[in-house]
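Here is the structure we will look at, set down as structure tokens.
The other protein chains are all here in position, but one chain of the complex has been omitted.
Note that the chains are named A and B in the order they appear, and that numbering of residues resets to 1 at the start of each chain.
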Amino acid sequence: MSARDGVLARVRRAARHEVSHPGAFEPARMDSGWERFASTLHAVGGEPVGPVQSGDLSWALSELCADAGRVVMGPGVAQSLGPGPWEELPEGVSPQSLADVAVALLRGSIGVAENGAVALDGRHAPVRALPYLCERLILLLETSEIVPDMHQAIARMPPDATRFHHFYWISGPSKTADIEQTLVLGAHGPRSLAVVGIRDLQ
Amino acid sequence: MSELLDARAATLLPDGEPLRRHDAAVFDLRRRRDAAVAALPDFEALRTHAQAIKTHTLDYLDAYLERFESQAAAAGAVVHWAEDGAAHNDIVHGLLRERGVRRVVKSKSMLTEECGLNPYLEARDLEVVDTDLGERIVQLGQELPSHIVVPAVHRSRAEIGELFHVHMQTPSGESDPVRLTEYARRDLRPRFLAAEAGITGVNFAIAETGTIVVCTNEGNADLGMSLPPLHIASMGIEKVIPTLADLATFLRLLARSATGQPITAYTSLVTGPRAGGELHIVLVDNGRSRLLANSTHRSSLACIRCGACLNTCPVYRRAGGHAYGQAVAGPIGAVLAPALSSQAEGRRLPLASTLCGSCSAVCPVRIDLHGQLLAWRRTRAHAGAGERVLQRAAAVVLGRAALLRAAGALVRLCWPLLARRWPGNPLGVWLLGRQLPAHPGASFATRYRRLKGSKR
Partner (left out) sequence: MDVALFIPCYVDQLAPSVGLAALRVLEHVGCRVHYDPRQTCCGQPFINTGATREAARLARAHLALFEKADAVVCPSASCVSTVRHRYAELGLELGPDAQRLCARTFELGEFLVRELDRSELGSRFPHRVALLQSCHGLRELELGHPSERVYATRPEPGVTERLLRAVEGLELVWPERPDECCGFGGAFSVKFPEVSTRMGRDRVRALAATEAEYVTGSDVSCLLHLDGVARREGLGPRPIHLAEILASGLDG
């Protein structure tokens, strides 16, 4: 008998097939405004920026990226920006070639007010390692895409989200407290994370 | 006598400063948890919901495993099954060998600790680098993690500085956590870039979609599974949950219970391999199906490894994780050890608790941890023949009022002798750090008789 069949046979014998699934959870009502999202994000070490009008986005990002070194922007960001101190993510590059990226500018989707997380869909970060290799990560987020809690956040994920290999929830910068519980930002991934709220992204 | 949690054992956290620091650091996590969960008005209902999902999933685990397997395979992952730790290590090694891999980066996974993967691979000439900072520290120190969430919590900053100095040539005497973390980052970054394979654990596996979910704060797992072409994810068969919607419940509970964060910095949902890469998922049993068949203890499989029961446990905080002698310490470690550990020592661990119940009260999936410890005690696996005889005798004495009172009279007579420390004093163990109370005088029964007799 293969290991698979052996394990499954034992599990089948032990499984009771009694208790049914409890269904959906009804969470307590909570606020989903930018203010609450921003304060949670701040608490987890992230920087809320804005919200800005889409017309002002290019200017706001130039400020954020000034003198940063290599700035790379992902799909879905470029069309809303004019020229600036950034380059578009080249197609078909190896992740290793992005090891020197200082700032990654990526388009986030759903924001979660209760935990400051922003969804980063695989389509907006085609090189999977980019948001972890950069020194600083900047995510764009439409304020209308903020939901109060994780239940609604997951319900909002596009139905094909899991077909694009990876889908991230990112809440604040990389951090560790492994040395005497002292919080240090930038353990391996980005040392800082900014989320730029946009009122009317096209 | 066994040396678990024993003062004579080198594994017990040293008294004094290390003990004080450990207790404070770990209890701080409990405090953060309290603050975080207090902000959720529906927290207790959420725990109940999470428990219900887990109970259901374990009841239908066969179906969910098969569903997960077929969905993961449809997304392009290769699913392997392992009966035990040895089989798991063998599968992982085989995958690495076939591809000529020499350098592996690994993120935190309690399962691989349980299976002893690192020593197995190192003995076969592979370079395995633990990339979670805490794991890296215990790897450099050649020891087991002492906590499932903060593996190096037993180490002081000075000790960590010394380890880094020896192994990474950092300046001697450096003990600043910010700078030490920066040194580790610089040491590990090139290893990530050069690695040919990344091994990660799995926090949740979603049957509906074949997705694995990995939660970290450092981002190390993400670098490990996105830079090298080969990603191996090891998971216990109990990690599967039915749907994506269920994930929300667990994500709301996990980090809050663990460290008081509202969610970990990174929650990565991975479905199938990335373009040009490979994803292998190893499903490990290693005693879990046996535990599932045990109706008293199956609920301990619901554990999501948040560490909250360790953080709140007054015994764990005063003993340190190494005193448990297992990959997983604390209340959940003591609950799992009799079922999953190969060592005989593990069977005594259910005794290592005062049954204060704080673990059960924090557990986000409502495992009745102290009830489980008590249930393991009922198996009597820990009790030797001598102890059984003594207990039988004690039960006879305590079962009859006359014998109880006679024994009590004898004890009261010998009180001054028993209160002193001398070799052979049957109360010697009590007197190690305590004294006897003042002489109690006549028993309640005697005084009651006098009182009521005189009134009549």
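Please note the rule applied: a residue touches a chain if its C-beta (ideal position, glycine included) is under 8 Å from a C-beta of that chain, and two chains touch if they have at least 3 such contacts.
The shown structure was predicted, so the numbers you read here are calculated from the model rather than taken from an experiment.
Just list which of the chains on display the missing one touches.
The undisplayed chain, in the complete complex, is in contact with B.
For a quick check of understanding: of B:Gly100, B:Gly276, B:Pro423 or B:Pro437, which residue touches the chain that isn't displayed?
Once the missing chain is taken into account, the touching residue is B:Pro437.
Which residues does chain B use to touch the chain missing from this display?
Here the touching residues of chain B are 5-7, 12, 15, 19, 23, 27, 34, 37-38, 40-44, 312, 314-315, 318-319, 351-358, 360-362, 374-380, 382-383, 388, 391-392, 394-395, 398-401, 404, 408, 411-412, 429-430, 432-437, 440-449, 451.
Heads up, the rule we're going with is that only the chains that are shown with their structure count from here on.
Could you grab the centroid distance between chain A and chain B? Build each centroid from C-alpha atoms only and quote it in angstrom.
29
Which residues, counting only chain B, touch chain A once they are in their complex?
Touch residues, chain B against chain A: 21, 25, 28-29, 40-42, 45-46, 49, 52-53, 55-56, 58-63, 65-66, 75, 80-83, 87, 131-134, 137, 150-153, 155-157, 160, 177-178, 180-182, 184-185, 188-189, 192-193, 206, 209-211, 217-220, 222-223, 225-227, 237, 242, 244-245, 247-249, 251-252, 259, 261-275, 283, 285, 289-290, 292-293, 298.
Report the residues of chain A in contact with chain B in the complex, numbered from low to high.
Listed in rising order, the residues of chain A that touch chain B are 2-4, 6-8, 10-22, 24-25, 27-28, 40, 43-44, 95-96, 99, 112, 114-117, 128-129, 131-133, 149-151, 153-155, 157, 161-182, 184, 186-190.
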